[in-house]
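Not every chain is included here, but those present sit where they belong.
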C-alpha cells in the first residue's frame, strides 16, 4: 500500500505507467453465477417464508419463550464447559500419544479407543446410574479388601456431572485425534530449531509447535464445537434441559412440531454464526506470518 | 569431470547468429509483494542457448524475477515473453488479459525451475519426484521416464538414492535432486535459483558441467547465483540486479571482471582479481 | 384426602424418611406426561402419581428423562418409580415391578359435527394414519376382518407425523384418525375442528403400569394399598374424569392381577 502510494508520488511512476498492465479477463461466467445463485437463494427464501407449513407465526411466538431461552443458556453453558474439558483432555492425550513412551502411547490409544468407541448415550446412562452398578464410590483395596472411604454414587453423580463426564471424556477422545493431526502437520525442523535454542519440551510444545499446528486444529475444532452445541441435546436423557429438549417439551404438548423445530434450528444457526465469526478471527490470528499477501489461485 | 573445461566453447556460442527474437524478454517488470515494491521496472533478455547469470545482493529481487518469468507470480505491470509468447497473459482486444491457471500450466511445462529452497515433494521418493511430471504432463511411459531419471541421477551423483525420500537426504543431495527433477521435463528454458548454494566445490563443478552440456544442446538458462567464480565459468551474459532493477548487464567476462557501475564494483569487491591476490 | 396409614407403614424406611416419592418420567407424551406452559409436569400419569404420593404422605418429585434412562434409573434406586404409559406384560414383570393403573383403548378422532361413524364398524371408511405408527397394523387387522366378513375393506392414507394427520382430518381428508382415546380427548380439547367419536375399539387395549424396582416390594405394596384407597374413595376416578378418560379406569381385580 505504502509502495503503491510511493509509485504515485515518486520517480518510478512514469516508467511504470508505460509498462502494460495485465487485467483480469471479464468474468461473464461469474456474473451469470451470481445471478443464478442469487436467484436460487431468493427462490428458497421466498418459498420458505411464504410456505404455510412453516407456520411463521408460531415460530415467532416461541422464539423468545422463557423455556427456550433457558434451554439456550444451558446449551451454551454445557458446550463451553464440555469443550474446555475436552480440549484439556485432548491436549494431554495427544501429547501422550506422541511422547514416544510406550506406556503413555498405550494409555492414550486405549483412552481414545474406548471413549471414541462407546456411544455417549451409553456413557451417560452409565455415569448417571453408577449407583446401580457400583452402589458407592469407594476408596479402598480392591478385590474385596477393606474400604477406607465411600460416597453413595447417587449423591456424587448429579445430572450435570454425568453429562460433563460423558460428554467431556468423549470430546476429549475426539479432540486428542484432532490435536494429534495438527501436531503431525508441523515440520520436524521447527521442533529441532526450538530444541536447539534450549527450549524445554513444554516450551517447544506451547511456543513453537502448537501455534503452528493451530492452522490445522482450528477448523476441525470448530466442527467439534458446532457439533457439541447440537450434541448436548443427548444430555436430556439424564434430565438436563437444553435447547432441543425445551422445544421438544413444547411441541409434545402443542403438536406444533415443524415450527418448533424451526425455532431450534434458528437458534442453532444463530449460535453457529457467532461461533463461525469467532473461528474466523482465531484462524486469522494463527495464520499470521503464513499468508502470502499477494497470492492468487489455490 | 574434475578438470574444468575452460570457457573455450562459450566464445563460439556467443558469436553464433543471435537471429531475431530473444527466447526470454522481460520488459519493464513491476512487482509488489506485500508492502514492498520489489521489482521496479526490470528489463532482461536471453537469447536461445544463452546462459545468463543473475547476480546481486540479497533481497534485490532476483528470486522474485525468476518467479515472474514462469508466472508462479504474475507481475503487476510489464510483460515477460518466452519464445515470443507473453507469459501469464494474452493480448485480447488491445489489453493483456490474464490466463487461467490451466492455460498457465501449459506455459510452465516448458519452463523448468529449481527453487532456492528446493521444494521437493516430501511424500514421493526421489525417483517419483523426478518421473512424475514427465509421465503425467509429457505423457512419457514409465520406462522412458525412469530411464532418463536414472541418467540424471547418475549425472548428479545420486544413483543410489533413487528410492530414498527427500527428508532423508542431506542439503546438497536435495539440491541435486531438485535440479534433476527440473531437467527431467526437458524444458526449453531453465531457471535456476542458486543451484549450487548447498554444494561443495567439487559438485559445483559437476553442476557446471551439466549446465554446459545443456547449453550445448541449445537450452536457454537463467541462473541466480552468488558464486562469482561459478558465474564466470558458466555464463555468457551477466546481469547484476540491485534494489529491484538491473544495474548492469553484458558479457559475463566484462561485467564480472571490469564492472562499470560502482554498486557492482562494491558488490563484487571480494572476488575481483585485485582483492584475490591480496587475500590468498 | 388423608394419608393411608397402612400404605405408609408398608413403605421402605428410607423412602418414608425422605418424605418424597421420586418419579422418573419423560414429559413428551401428552396427555399422560407433559409440561405445562409454565414448565410444570402435568398429565394423567402425573396427577395420579401426585394422588398416590399424597396417600403415602409423600411429596411427588418428578424428573424428566428420556426412555433409555428411566428403567435403569429405577433399577439403580435413583428413582422410586417410573411412569410413562409403560404397558404391562409378563416379560417386563420379570425385570421390574409393574403396578397397573390405566386402561388405554383406541378411539376415533373425527371432524367436528360428523356423526354416524362407529369405531367398531369401520369397513369401507377411509382412515388417516401416521407413518410408522402402531395403528397401521391395527387398521390392517380390522380391514382383514372386514374382507373376511365380505364387507368393503378399510381405506388408509398416510401422513408423516401426527400433526399432519390431525391437520388432514380437520381439513376433511379421510373419515377419521385412529388414536389412543386419551390422546384423542386431549387433541379434541385443543383443536376446535376435531372431536372424539364415542366408544372405544373393542378388544384392542393395553394396561399401563407404574414401574417399581424389582426388589422394592415394600414400595410396591404401599402403592397398591394407596391405589386401592384411591379407588375406594373415588379420587382415582376423579382424576381420570378431570382428563375426560374415565373409561380408562381399572377395577380392583385388574390392579391386583
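The first chain written gets the first letter, and so on, giving A, B and C; residue counts start at 1 in each chain.
Please note the rule applied: a contact is a pair of C-beta atoms (placed from the backbone, for glycine too) under 8 Å apart; a residue touches a chain by one contact, two chains touch by 3 or more.
The structure displayed is predicted, hence computed values, not measured ones.
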| item | value |
| --- | --- |
| Per-label copy numbers for the whole complex, where each distinct chain appears once | A x2, B x2, C x1 |
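Everything below uses one rule, namely that only the chains that are shown with their structure count from here on.
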| item | value |
| --- | --- |
| Arrangement of touching chains [line / ring / star / complete / other] | line |
| Furthest chain, CA centroid comparison against subunit A | B |
| Computed distance of Cα centres, subunit C from subunit B, in Å | 85 |
| Mean-CA-position distance for subunit B and subunit A (Å) | 47 |
| Whole-Å gap separating subunit A and subunit C, where each centre is the average of the chain's CA atoms | 41 |
| Contacts with two or more other chains, residues of subunit C listed in rising order | none |
| For subunit A, residues contacting two or more additional chains | none |
| Residues of subunit A that touch subunit C when the two form their complex | 67, 121, 124-125, 128-129, 131-133, 154, 236-239, 241, 245, 248-250, 252-258 |
| Complex interface listing, subunit B residues touching subunit A | 27-30, 32-37, 40-41, 73-79, 88-89, 92, 95-98, 101 |
| Residue ranges of subunit C touching subunit A (in the complex, touch as defined) | 27-30, 34-37, 39, 63-66, 68-69, 72-73, 75-78, 161-163, 166, 187, 190 |
